[in-house]
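Removed from the display is one protein chain of the complex; every other protein chain stays in position.
Up next, chain A:
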Amino acid sequence: MNNASTSVAITLKQVQKTFSDGTLALKPLDLHIEKGEILVLLGPSGCGKTTTLRLIAGLEFCDQGGQILFGDRDVTSIAIEQRRVGMVFQSYALFPNMNVSENIAYGLRVRGESKALKEKKVQEMLTLFDLEPYAERGIDQLSGGQRQRVALARAIITEPEVLLLDEPLSALDALLKKRLRTDINALLKRLGITAVYVTHDQEEAMAMGDRIAVLDRGDIAQIGTAEDIYLSPKSEFVANFIGQMNHFDGLLHGQALSFKSNFMALPEALYSTHKEGERLRCMTRPEDMRLIAFEDATLKGAVFHSVFLGDRTRVLVSVEGVTELLHVDCFERKRYSRGDRVGLLVPPLRVVLLPTKETEDMPC
């Protein structure tokens, strides 16, 4: 089975959603998802990711002026049953009154397809999803992973133009989640189907999507590949939402950022875009920082705490002039004790510099 021929691109033009109580759930949004692309909508609860998905599905309608296109087809005011979408729900929404085969066949049943075609396609799906032994089972006799596979089979049997997945793995345990997300990703790629995948789990988002759109308070904070978003976050929100980030404020003096007696040299690309004396927020990831000899460093501190995490040791370092403890991941098997004096090395290309929003004086 291949959906590449039926798949279409999705375009959202100035799509905005205001709920009946006046709440603005989604600010005017422009988004284009290529044919066969998997886009992940990522964000915390209430950021508008599910609303966006429901608007694409046709379960909600956008405010006047917005437009949703499937390929060239304007589906803005078309109800879900006519949109030719496949949808996998967080709770799977499997019909308890039907067994596995009947659930999978339902989309074909409502289209009035012949019995022979239904049987053939259901068999294909049962084989594809490894569900053959469970064909006659009731939904309440299935495990979470099996239910998830039935929901996916049911959604793609009708060869939809787009596939929408609303946190489909959130009800599963961590181990199964990891296995299934790899399986789903491989399957979606094989089918060549345009898919929109909603999740609040950043690890899942990075494993699943061709591109990730990070949403914040009804707006896209950043859209790009996993690498773009992880390595070059455009805002503090994105930086904090994806992975762990150290952030500390300093003043730009010449070609370095200073923190009381400490300073950190910056590459030209970073310092040249800011004004002398400007207060900046420096962000860097724990795995990009390195602990070096105290004497060799310009950024010096003392170990506050260290935790052995198996593949690495997370060291928390207190630096003079920096309010928060800095998290540093050490991959070499070395022990650190509280009070050990250490130097910190931050590779300049792994630093994100943003103007700070705070106005109060800093201890610089």
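Following the convention adopted for this analysis, a contact is a pair of C-beta atoms (placed from the backbone, for glycine too) under 8 Å apart; a residue touches a chain by one contact, two chains touch by 3 or more; residues count from 1.
Note that contacts and distances are computed from a predicted model.
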The complex's invisible chain, by UniProt name, from "tRNA modification GTPase MnmE", "Aspartate carbamoyltransferase", "ABC transporter permease" or "C-type cytochrome biogenesis protein CcsB": "ABC transporter permease"
Among A:94, A:257, A:303 or A:319, the residue in touch with the chain that has been omitted: A:94
Hidden-chain contact residue, picked from the options A:43, A:86 or A:250: A:86
Residue, one of A:50, A:158 or A:262, that touches the chain absent here: A:158
On chain A, residues whose C-beta touches the chain left out of the figure: 57, 59, 79-82, 84-87, 89, 91-97, 106-107, 109-111, 138, 140, 154-155, 158, 164
